[in-house]
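I am attaching a structure below and will ask some questions about it afterwards.
All protein chains of the complex are present and in place, except for one that has been dropped.
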Amino acid sequence: MINKIVSSVQEAVADIFDGATVLISGFGEAGSPIELIHALIDKGTKNLTIVSNNTGSGHVGLAALIENKQVKKVICSFPKTANSVVFPELYKKGEIELELVPQGTLAERIRCGGAGVPVFYTRTSVDTVLAEGKEKRVFNGKEYLLEYAVKGDFALVKCLKADRYGNLVYNKTARNFGPIMCTAAKVTIVQAKEIVDPGQIDPEAVVTPGIFVQRVVEVKNPMEESVLVAENRRYPWN
Amino acid sequence: MINKIVSSVQEAVADIFDGATVLISGFGEAGSPIELIHALIDKGTKNLTIVSNNTGSGHVGLAALIENKQVKKVICSFPKTANSVVFPELYKKGEIELELVPQGTLAERIRCGGAGVPVFYTRTSVDTVLAEGKEKRVFNGKEYLLEYAVKGDFALVKCLKADRYGNLVYNKTARNFGPIMCTAAKVTIVQAKEIVDPGQIDPEAVVTPGIFVQRVVEVKNPMEESVLVAENRRYPWN
Amino acid sequence: MELKIKGWDINFVAQKIANDIPDGSYVNLGIGIPELVANHIPKGKELIFHTENGLLGMGPAPEPHLADPELINAGKKCVTAIPGASYFHHADSFTMIRGGHIDYCVLGAFQVSQEGDLANWSTGEPDAVPAVGGAMDLVAGVKNILVITQHTTKTGEPKIVKRCSYPLTGKAVVNKIYTNYAVLEVRDKKLFVLEMAPDVNSDFLKSVTDAELNFPKSYISFYVPI
Partner (left out) sequence: MELKIKGWDINFVAQKIANDIPDGSYVNLGIGIPELVANHIPKGKELIFHTENGLLGMGPAPEPHLADPELINAGKKCVTAIPGASYFHHADSFTMIRGGHIDYCVLGAFQVSQEGDLANWSTGEPDAVPAVGGAMDLVAGVKNILVITQHTTKTGEPKIVKRCSYPLTGKAVVNKIYTNYAVLEVRDKKLFVLEMAPDVNSDFLKSVTDAELNFPKSYISFYVPI
């Protein structure tokens, strides 16, 4: 019987290795798998390359992972938000690498990683500094840039409901990068607010089919990053 | 107020012009917009290029459109099925062009057409006769083929439910090419079994967001191609 | 004594944009001032707002007690969804943008050039943390790019320039510029003045603009000489 459910976030992230590339879902706090990230902090894995739209807020979740010096490089579109303090400081000190990618290009690079497409061409960022060093080609009289697929050794993703096959549905705009990241990692690890029986999710409404998911762990009451930041919490807990 | 609902299939297809490229949804009869196709037969538009997975069965729907000599060329993956008689005959006589495309390449070419991606690379059909004349390139030691986006002037699509914004849900495996074709045409025309009020379709379960749809027409009881073929019906009705 | 020239209130400028965008358009609003446009949709006009983080049919901010941190806009503020909205993932969201399905995008600007180049993501300071978000995707993919901005910087420097000194978001991408002083249009790599605020005249506009301005005969001016 197929059963992708694991019993704890610790077990879920147990094999993430030093130097791994990890895709982390979320747009700001919406969809950020904070409990899985904290388990990765507990584990202490080093030299990670993180692919995520942002770099976290305050001193919890993704920001805490970076603050804990576990991250060598981030690939993202917007590495600062209103409450970002950790990444900007390390970046200015030259202690963390940044590959800045336009948001739509990042999304499509991840989708390509999952879809077996090694590269694609896009108009985005033509004639800008982000085009420097990139291969160019003209189609129908317009210049495009060659962009490469992004793949992860692991993906950490947050969703609303999951079943033992790994079928997922998300909540509102917390969906964002989750579905494409699930497709682009060798091992996709998902935290779900609720695990339901197979068939409980309408097959017409499944967003991520189970084939793209390797592990599911139930986190019934996930913490809210903005609340933790407002309370000035730090992880590991101060 | 946005209202994409039109009152008849005739009105829905009224501006399809001679020489247009028309994407037609369906995998066999599942998802084939037979009433819209029949309206196009009534209209008599000529020299069409049709992009569809198959070429229809018997003498109704897509097969009837071809039989009526309205189609110059088909771009498809599988131009014959158990009950295909029209296309094979015309093809053998040299009276219709065929661009044969592997099914997954066809799907991705259409998706690219909708996503503003002019080309992509794929391993599919490398070292086969379908690779002849195609540009090749090696990534990570493996050879890939360059494939071009497909776009339509129009798309004819069948779905289960729609609202006035053009939000769509489909029925089971009748979904197939519908969602990607909606994205890849200048004018997407949809026949829905039921038109519902905005908000009646769960926003989490919308498959085609309305932005990809220009016209919706309600066809409450669409004909079943296999039934018509079994009854040896022909369109225009014999 | 020279009168202090104020031009239009920025809310009035946002209203002009809301009036100009055709009924039924799909619209993406940038973070900040562009969001004002949503407050001024004329009665009877329906615009559908897209937010690139995965929502089509974005509605106004919720009552505070109904705010859901998982229902946000690209600026990460809580929003609502209208009946008929849909959620989707990031690749599908940027299919809408890159594929040319969004009709209008309203963006802020650090600088706009007379050829329609836009700089709105970085001031190029060497030690700043660069952050681009979806700006380059939007200007490359959306059919019409409208800029809403104060005509000059807080220190009075021109923002409408011959050539952008800040790093570009996109080259020759802007269609129209709405400022507190004027409405300008880029056509054939030239900048045309379509309209000026009541207290603005062409000499004044030239004095606060680095770009070369063209005044077509039919431009609208509410300027009344005093």
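Just a few scattered comments:
The first chain written gets the first letter, and so on, giving A, B and C; residue counts start at 1 in each chain.
In this text, contacts are C-beta pairs under 8 Å (C-beta built on N, C-alpha and C of every residue); 3 or more make two chains touch, one makes a residue touch a chain.
All values reported here derive from a predicted model rather than from experimental measurement.
With respect to the full assembly, the chain omitted from this view is in touch with A, B. The chain omitted from view is touched by exactly one of A:L98, A:V129, A:L146 or A:V206, namely A:V206.
Chain A residues in contact with the hidden partner, per the touch definition given at the top, are 1-2, 111, 114-117, 163-165, 167, 183, 197-199, 203-204, 206, 209-212. On the side of chain B, touch with the chain left out of the figure occurs at residues 27-31, 53, 77-82, 87-88, 91-92, 98, 100-108, 110-111, 122-130, 170-180, 207, 224-226.
One rule holds in what follows: only the chains that are shown with their structure count from here on.
Chains that touch both chain A and chain B are the following: C. Counting contacting C-beta pairs between every two chains, the top pair is A-C.
Work out the mean CA point of chain A and of chain C, and you get 30 Å between them. Taken residue by residue, chain C touches two or more other chains at 81, 87-88, 91, 94, 97-98, 141, whereas all remaining positions touch fewer. Residue numbers of chain A whose C-beta contacts span two or more other chains: 108, 122-123, 170-172, 207.
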